[in-house]
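Note that one protein chain is taken out, while the other chains of the complex remain in position.
Each chain gets a letter, A, B and C, in the order it is written, and its residues are counted from 1.
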Amino acid sequence: MSGNTFGTVFRVTTWGESHGPAIGVVVDGCPSKIPLSEADIQKELDRRRPGQSDISTPRKEEDAVEILSGVFEGMTTGTPISMIVWNRNVDSSPYERLKDTPRPGHADYPYEVKYGIRDYRGGGRASARETVGRVAAGAVAKKMLAEAGIDVVAHVIELGGIRACECEMTPPEIRERIEETPVRCADPDAAARMVELIGEVREQKDSIGGIVEIMATGVPAGVGEPVFDKLDGDLAKALMSIGAVKGVEIGAGFGCATMRGSEMNDAFLVSDGTVVPETNNAGGILGGLSTGAPIVCRIAVKPTPSIASPQKTADIRTMSETTITIQGRHDPTIPPRMVPVAEAMVAIVLADHLLRDRGSKSVKFLLNRAYHGD
Amino acid sequence: MSGNTFGTVFRVTTWGESHGPAIGVVVDGCPSKIPLSEADIQKELDRRRPGQSDISTPRKEEDAVEILSGVFEGMTTGTPISMIVWNRNVDSSPYERLKDTPRPGHADYPYEVKYGIRDYRGGGRASARETVGRVAAGAVAKKMLAEAGIDVVAHVIELGGIRACECEMTPPEIRERIEETPVRCADPDAAARMVELIGEVREQKDSIGGIVEIMATGVPAGVGEPVFDKLDGDLAKALMSIGAVKGVEIGAGFGCATMRGSEMNDAFLVSDGTVVPETNNAGGILGGLSTGAPIVCRIAVKPTPSIASPQKTADIRTMSETTITIQGRHDPTIPPRMVPVAEAMVAIVLADHLLRDRGSKSVKFLLNRAYHGD
Amino acid sequence: MSGNTFGTVFRVTTWGESHGPAIGVVVDGCPSKIPLSEADIQKELDRRRPGQSDISTPRKEEDAVEILSGVFEGMTTGTPISMIVWNRNVDSSPYERLKDTPRPGHADYPYEVKYGIRDYRGGGRASARETVGRVAAGAVAKKMLAEAGIDVVAHVIELGGIRACECEMTPPEIRERIEETPVRCADPDAAARMVELIGEVREQKDSIGGIVEIMATGVPAGVGEPVFDKLDGDLAKALMSIGAVKGVEIGAGFGCATMRGSEMNDAFLVSDGTVVPETNNAGGILGGLSTGAPIVCRIAVKPTPSIASPQKTADIRTMSETTITIQGRHDPTIPPRMVPVAEAMVAIVLADHLLRDRGSKSVKFLLNRAYHGD
Partner (left out) sequence: MSGNTFGTVFRVTTWGESHGPAIGVVVDGCPSKIPLSEADIQKELDRRRPGQSDISTPRKEEDAVEILSGVFEGMTTGTPISMIVWNRNVDSSPYERLKDTPRPGHADYPYEVKYGIRDYRGGGRASARETVGRVAAGAVAKKMLAEAGIDVVAHVIELGGIRACECEMTPPEIRERIEETPVRCADPDAAARMVELIGEVREQKDSIGGIVEIMATGVPAGVGEPVFDKLDGDLAKALMSIGAVKGVEIGAGFGCATMRGSEMNDAFLVSDGTVVPETNNAGGILGGLSTGAPIVCRIAVKPTPSIASPQKTADIRTMSETTITIQGRHDPTIPPRMVPVAEAMVAIVLADHLLRDRGSKSVKFLLNRAYHGD
């Protein structure tokens, strides 16, 4: 049973291979009457696109999105929203040589075992290009979340061991700062050192990993569906399902392993007539439900597996050991381009859970408000 | 839309509150003809049960499981397996006082907001007692996995900052060692220090967190369902959905953030006519699919939120700030009892994905083998 | 991938075999704060129970339900509602003889092929006793629907070729009348003839089929989820999934095949400021969405397959032809006992779709009403 659909109410189905004719996504379950245009989607796709600076791969992907359904006179209609981006400017020839020699750190080998056939050109379905569909769907989710006053932002907080300072910033502040540097780190000093390190690593034909933090503000308390579809559980799945992510943490995360309970627990205060946690070690989630505090998650992103140095691998036809050198130019680090993708996945989870929560309210809530139009 | 079911083919639905009449689980989608007895389930429930040593809470939960359906003459029949454990020996009186004052670090507050009503006795649905159902379902999954030669084991590798040595061990070796100490750490020296620390922490009316590692061996290559239901994605969700878990990592995990690509990539070798990774930084998963190498994950477990010291909280009826002191005896640390629960969740994910993978094979695989009985 | 769960938001999972220890159901996704007691469930189970009159099998099933979770202080809490009925008074000995000789018209043969093992006692999982779980879940659905002003009723309109008169009645009128006769037909004259025919058929060691009509009033317009989860599609599935049902029709149903468009189309009128169809050939559903008119469906129920006459069958061990005579007393006709089961399935579909519809409304509807408690 395949797994190309994510979400239960706000449902996202991506399709397409890196070097096939096109790549796209169908979003089912988006509420009606949300203003939506191709420009809303394009803005996010442009952030994802490679070739935006000299630290990322120069392949020219124009990635112009077309909305094919689900929008009428500038508004969503409640029917499926189909979006497509044509693949252009693809050169599959460098991949011909890699057909039988799985690249270390890539999905080539297990795909071959699983399906017995694979489109090996450009990584096929396992290419990072698949995130085009995620980002487009995430743009729709963000439009819906904006109506609810929810804001999602991601930024690079560590790259190749260089850590940004921990300063409290709001999502708009982070958003403004990260677009000033190609590494999408909100600390300008750390960002400068990261850029320098990337240059060195590229010289060494090597690559580096890092950590991306995602924050969402404005999420009301009570969102999440215990005991399995907890908000943190679905965030973990959504983020871990992005290629190159090897770890996910919420709030204090792995740091909680060395904390005491008296330190970890966030006391509750009363402010403006509502309950608010004094600190946010919980990362905005308790028992799988949002607390009303900002949702904070971090993901560990591995170094780009495509490196220019020779690597040992197996020839799966002859079943013998061999060496490959991956050609073409590849980003020496992934986290800066991970930023819009991570935002998209978090936005999709929040849109889905916000809608799911509506069906979990008390019957009085559901019915009192059910029959009075909009 | 509620979320009390986990899995898509091997489907687990838990139900029950801590102080209700009973707690239980329905497992749907388990293949037929697997030998299964109440003793198989009981063995795992006994590992989960509190009161097994002086480091855990002394509540006497007998937790005797009854299988109510889906098994005939000692074998599964392919129909739903319903299992029940009655709640006995419960004293709800200490919780009466906590009705209006949410405990910091617990789910009380957002449950109240979400549902407008909650069974506050013993934490209700958000109690750790809910894991009874997970462990029972995990025991069924383990029986199925055993037929496929898959073994799952978990152990405590860090507690209150004390780290176990990193020695290579097989699942049976780990299993043997961890049952020799109440902290379920396979390094006897570290285990002794952990026990000591727990004593100190209890004196201080505080609690500590830790890290649990889960390993699965024997998983064939190609298991997982990209691009959203990747094996690591579903493991992350399964583990993050356990109460008190704040982080999940696979293989090198957060460590990958400071590694170079040349170091992180696992080269492929050929051994005994099959492809094997030379190292296992990937933790047995590439592109969301198993590689044939052991699956390795780790989870960060927060310190027990129920501590005996006074804590600030809000009174949600009067909307004023107040102080509570949680009574009763609570484990000062969760990871040792998390071990069987984490094993159960990983076993459920693997059973589910092993079955899902069958439907993703090539049509030739599916049909050639489809009509020749068993 | 098994299929023992029905519904997507209001989710019903039944479990249990006819002669196992118990039979039960878990309802996940019921909104909180609905008053619910065991008496609400028991009332419906008592209608389903056999042995209520001399036209149905005299097996004494007490069928006392216990609610094990999801209800606190008389109200639903939004967590899973687990309900159980113990199997008592079972005698499995008559089935021992039928182990290898599948009964014509029963599920014995394909179950054996599918699973390679089956609990043959009392029909096992394929027994009509499985409907205990459906009726219990339906009772919960009815409580929820009552809060929304929705009423569901079923009645026998044809039995052994005897047709009830077509008189317009409201659900309460139908409900009152059908409980006055063991055949649950609202036309007393037809009912008397049906009772007489049943007596004759029993003498002949044979059985008869019939037609049950189900009506639901108060369903607001716009409920249903095109293009696949249309309201009529899910009603058809729900009803066809009941054992012995061989046909489902909505509104004019098969009669539409001989109608002209000018006759079939229901004109729209305006009444009390709302749009209402003048006639109801659509059975309350257009394009898979409710129109606000009563939902009307009918099901064809086959004659009881367990008849006392000898029947040809195969011995699946020796693979030879043989003859069986089914012992024990069986109802000579199913429709009267189908009434509460059909009501239950329709109630479950409506509860599910009413909740699903909430998440399909315009975003303005969802959000304006989202944050103001209840």
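Rule of thumb we're sticking to: contacts are C-beta pairs under 8 Å (C-beta built on N, C-alpha and C of every residue); 3 or more make two chains touch, one makes a residue touch a chain.
The shown structure was predicted, so the numbers you read here are calculated from the model rather than taken from an experiment.
One of A:119, A:151 or A:266 touches the chain omitted from the figure, and that residue is A:119.
Touching residues on chain B toward the chain that is not drawn are 1, 8-9, 29, 31-34, 76, 78, 144, 147-148, 220, 354-356, 358-371, 373-374. Residues of chain A that touch the chain left out of view are 1-2, 4-5, 8-9, 11, 13-17, 20-24, 26, 28-29, 32-33, 66, 68-70, 72-73, 75, 77-82, 84, 114-119, 124-125, 355, 359, 373-374.
Annotation for chain C: contacts to the undisplayed chain at residues 1-6, 8-9, 12, 14, 102, 104-111, 113-117, 125-126, 130, 158, 160-161, 201, 206-211, 221-230, 232-241, 243, 246-270, 273, 275, 277-278, 282-283, 286-291, 300-307, 309, 311-314, 316, 319-321, 356-357, 359-362, 364-365.
Simple rule for what comes next: only the chains that are shown with their structure count from here on.
Matching CA atoms, the turn from chain A to chain C amounts to 180°, rounded to the nearest 5. Across the assembly, the mean Cα position most removed from that of chain A is the one of C.
Centroids of chain A and chain C (each the mean of its C-alpha atoms) stand 44 Å apart.
Our note on geometry: chain A versus chain B, Cα centroid distance of 26 Å, whole angstroms.
For chain A, residues that reach two or more other chains under the stated contact definition are 1, 8-9, 226, 356, 359-362, 364-365.
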